[in-house]
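Missing here is one protein chain; the remaining ones are kept as they sit in the complex.
Chain naming follows the written order as A, B, C, D and E, and within any one chain the residues start at number 1.
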Amino acid sequence: MSITSGCDGLLLQCSALTLVRGERELFSGLDVSLRPGEVLQVEGENGAGKTSLLRVLAGLARYGYEGEITRPVPLLYIGHLSAVKELLTPRENLAWHVDGHADYRDSDVCAALAKVGLAGYEDVPSHQLSAGQHRRVNLARLHLSRQPLWLLDEPFTAIDRDGVASLEHLFVSHAKRGGAVVLTSHQPLRMEYPLTRLMLRAGGDL
Amino acid sequence: MSITSGCDGLLLQCSALTLVRGERELFSGLDVSLRPGEVLQVEGENGAGKTSLLRVLAGLARYGYEGEITRPVPLLYIGHLSAVKELLTPRENLAWHVDGHADYRDSDVCAALAKVGLAGYEDVPSHQLSAGQHRRVNLARLHLSRQPLWLLDEPFTAIDRDGVASLEHLFVSHAKRGGAVVLTSHQPLRMEYPLTRLMLRAGGDL
Amino acid sequence: MTETTAPGAVSFCLRLLRRQLTLAIRRPVAVGNPLLFFAMVVALFPLGIGPAPETLAGFAPGILWIVALLSNLLSADGIFRSDFDDGSLEQLLLAPQPLYLSVLAYVAAHWLVTGVLLALVSPLFAAMLDLPVVAWPSLAAGLFLGSGVMSLVGGIGAALTVGLRRGGMLISLLILPFYMPVLIFGTATVQAALDGAPVQPFLALLGSMLCLSIALAPLAISAGLRISVDA
Amino acid sequence: MTETTAPGAVSFCLRLLRRQLTLAIRRPVAVGNPLLFFAMVVALFPLGIGPAPETLAGFAPGILWIVALLSNLLSADGIFRSDFDDGSLEQLLLAPQPLYLSVLAYVAAHWLVTGVLLALVSPLFAAMLDLPVVAWPSLAAGLFLGSGVMSLVGGIGAALTVGLRRGGMLISLLILPFYMPVLIFGTATVQAALDGAPVQPFLALLGSMLCLSIALAPLAISAGLRISVDA
Amino acid sequence: MWTLFHKFGSPPWLYRLSGSILRWLLPISLLALAMGVGWGLLFTAPDFRQGNSYRIIYIHVPAAVVALAGYYVMAIAGGISLIWKMKMADVAMHAAAPVGAALTFIALLTGAVWGKPTWGTWWVWDARITSMLILLFLYLGVMALYEAFDNKAAAARACAILSLVGTVNIPIIYKSVDWWYSLHQPASIKFTGESTIDPSMLYPLLLSIIAFYALFTCCLLANMRAEILQRERRTGWVQRLASENH
């Protein structure tokens, strides 16, 4: 069962993208197109422009770039900030998430939390969680997501080895179901799945 | 030339350390002792208690634990928070750092920034830096540090591959000079140096 | 993959409202604070300008309204602050529901825990400042409507400034003039009640200001948020 | 390894002071806000209570002092807030210099950019409220001393609440009672000047309160910070 | 002396001691309260100026007096806990706050209700009333601060600091408010007190004050017992107590 049944073409396309931050041109003439089933890893050293690119692709940054971007499908973006409210419990954080793409039943939420290893932590105030657990609350949204396109900025930050493996597994199954994933990471991925790579180099070329 | 010439014994010792967070006992009866030249990697899955342990060792957490800790030498602690002021430039951030262990000359500061790959960014307001650059500002303190003991909580977060390699190199040279390093990391280290490992397991045993 | 559908705009809005109210209740101080702040500032005035009842009663409408305005102004910055800081705001902008309604939910939550609450307890403070009983209902009604306007206008300021690391003084300068009419009509309402004049015209004015701001402010707030997240 | 030595306590303190002042200047809002707030409230008062000059002049000392107090109160929370949020505070606690002096530097920076600045521009606001010129110097002198006390007391509140996730603006509840004596003596100073009575006793009282708080408050602040970083 | 001091530091000892004190003190204080209040309400003659409304005095004055004393109990306990790190002292401090706040509230409320028939207004900014209001804020501050901390050990220390700062400041606050009031020459309203009070009114009042002191002690001890259990719930003696005490 494909999640992109309605849209058999591209999930994201951008062409001739040029991005300037501050005084610096990060890259120019970048073309990206994503098809269902694709996993794209954006690489580049610190400050190469990965985060900036993802924010432009997600539609969060709307100035300072040139080029055409089409986003035919809804997308899920996870950035450096975790969007986890410290005063809410993980359960509430997911059930009342401001990313309004779905209405989750409580059982779905608990199942998702269990999948990211937070079973037993559903009702602890989130500020009592460790750094990795905190991020896991946010990553649990991936298990609940209906969006075909995922844009993930360093999703493995603070996640332990088992967690990274299970995330990689999740990306593969999402891609196999017809979704697409764009992610940035400084760690090499160890998934058994064909990976597209995009290398951003400081200086502007790809 | 050793930085711990005055103190030829232990740089840190804790014995029979028991730590309780919330209702959970994270570990009990933990003994740690660090000698000059030692690099200790604390491992454990998310929520195992690595951060909590480091904060107790640094003397920042003063409740909820039992046990004896002696800290005969000054220490440098780098936690999840970067202690980088967004409104100050990297240069000012280092020169006016609240960690009052040294008075740095401007040339030292610039050299340290260059060593972490921030040459050219000395006078950019820090909020314009990328996530990795932001952390690098803080890590530049390692190059300036006079403290023999370093406690580093996930120092590689957001740092690219070259950055990780040069940090590992720095740890080795610090250890060779008679310092000691305690660090947590979910990534395997690739240093050519004998490494002590401490595995914290959820459930309390080591 | 869970087979759920995106919630409708209104139910999403209610969810947001519930979330914001829960957040407020988790910080009881945040709810209690405007009230305590009110009480304490009301206590400051006799200390500052002398305890004589007749003076106080004369000042009461003005004092109560100014303090209400201040406590609204001061808490307005928080409407989007924590959601910006922890990244929830970016997520809200990506939600498929119309931002117009979502920001209305945020503002409504703010209004409920500051303005409405203040309006409800205002008779207590009125009593402490010797305001005659006849004026209590119109004070409460005026605060009820006026604080709605102030929350909406404050929301605009908050949306424009939430992303700024520096600056923002300009914005509060810009916002303040919009508070002035509210203050003027608000005190006029109480004064009319004291003088035995009809208060309906003033309340109607405040009500129409509220309607106008409900219609327009969310547009400005949405635009402001998009700019702030980008900056 | 750079061969430098740890700076002495005083030079470290000065470095902190310089850092805090730079930070304040980088956010002109932080500096301008208390003043703006002051100006705003002073402007609101005639609107709220009717602009008859003789009424205004009679209450000018009280109003000016209340507003100074509020603007101090509202900015006190920020003394340690950003340093706590970004982790600088943990680092400060690990510094070898005595915390007593370091926190004094933080408080001094706050005092300089709020209280002292306010004291300097207070004649302007006094003029706006028709306060007779004889009272201006004692208003400024009183604000100068009193705002020091308020910054120190505010620092205690800030230190105790900075780590609280559920704290809201708890700080205003905690410290406002302690501000009241300052308010009383402050207005009394201006009143004395207006009445032609000697103001020295009042200023001496404010001064001795300042000395007392310089001696004791940093102890409470240091202890509060250690608790907050831990909690 | 020091052994006693150390004994006070021992939770089970204190728990048991306070239990046996409560067993007789609570009935006595309730009885005294009933007697004092009943006497004042039913058997004394009305005041020649205020008529029957003065009967509020039998609850207003004791509440006000004990509420004030309560702050010092709290602050001294806070000081002991901070200086000697005695855990039971911060239990006492935390236990005193709600009792003191409730009594302050009673004093304010009965005062306000009394004011209406006497002065024709619910509230005046009299020195004593104002400082009582400040006292309420101080109590509420301590309570709110305690509640806002998740880590109760830290909460206790923070509250101890706050109440110590309070002890330095309270005399200043009271003096200044008193002085402020005399400076301002108040509006025509004065307390009827100070004047000589008829013995027939005084005795029930004294009884009532004693009853309030005893009641404060009871509530303090009972709160402390609950708090001790809460803190020590993982220790052996509490576990044993729970299983025995059924």
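Here is the rule we go by: a contact is a pair of C-beta atoms (placed from the backbone, for glycine too) under 8 Å apart; a residue touches a chain by one contact, two chains touch by 3 or more.
In this section, contacts and distances are computed from a predicted model.
The unshown chain of the complex is recorded in UniProt as "Heme exporter protein D", chosen from "Dihydroorotate dehydrogenase", "ABC transporter permease", "Heme exporter protein D" or "Glutathione import ATP-binding protein GsiA".
When the full complex is taken into account, the listed residue touching the unshown chain is E:59, out of E:59, E:74, E:129 or E:207. Here the missing chain is touched by one residue of E:28, E:168, E:183 or E:222, and it is E:222.
Within the entire complex, the positions of chain E that touch the omitted partner chain are 26, 30, 33, 37, 41-46, 51-53, 55-56, 59-60, 63, 98-99, 102, 105-106, 109-110, 113-114, 116-117, 215, 218-219, 222-223, 225-226, 229-230, 233, 238-239, 241-243, 245-246.
Note that only the chains that are shown with their structure count from here on.
The greater number of contacting C-beta pairs, out of the two interfaces B-D and D-E, is seen for B-D. In this assembly, E is the chain whose CA centroid lies farthest from the centroid of chain B.
Centre-to-centre separation between chain B and chain C, using Cα means, comes to 45 Å. The geometric centre of chain C is 36 Å away from that of chain E, both derived from CA atoms.
Contact with two or more other chains is made by residues 26-29, 32, 36, 40, 47, 50, 165-166 of chain C. Residue positions of chain A touching 2 or more other chains, listed in rising order: 80, 86-87, 125, 128. Residue ranges on chain E touching chain C, taken from their complex, read 121-126, 130, 133-134, 137, 140, 144, 147-148, 177, 180-181, 184, 186-187. Against chain B, in their complex, chain E makes its touches with residues 151, 153-154. Only residues 28-29, 32, 36, 40, 43, 46-47, 50-54, 56, 127-128, 130 of chain C touch chain E when the two sit together in their complex.
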